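Every protein chain but one is kept in place in this view of the complex.
This part shows subunit A:
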């Protein structure tokens, strides 16, 4: 499993992961989150079953998932 990284490394990993997951419709957002002193990539999912399609790390950067359901305008 990857560890926490600096923001630039996490940003690069996020870009790579965004391309990798572009065809997964249950992914509703990919961003940077903090864990301890560093950053991880956070993948938001509409459906928990899609978690198995998300790797646990990208280029040494840890990836976490969160099920947020459908996002709507408020």
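We take it that a contact is a pair of C-beta atoms (placed from the backbone, for glycine too) under 8 Å apart; a residue touches a chain by one contact, two chains touch by 3 or more; residues count from 1.
Heads up, the rule we're going with is that contacts and distances are computed from a predicted model.
A single chain of the complex does not appear, and UniProt lists its protein name as "Trypsin-like peptidase domain-containing protein", one of "Germination protein", "Manganese transport system ATP-binding protein", "Trypsin-like peptidase domain-containing protein" or "ABC transporter domain-containing protein".
Along subunit A, the points of touch with the absent chain fall at residues 11, 14, 18, 22, 27-34, 39, 42, 44, 46, 66-74.
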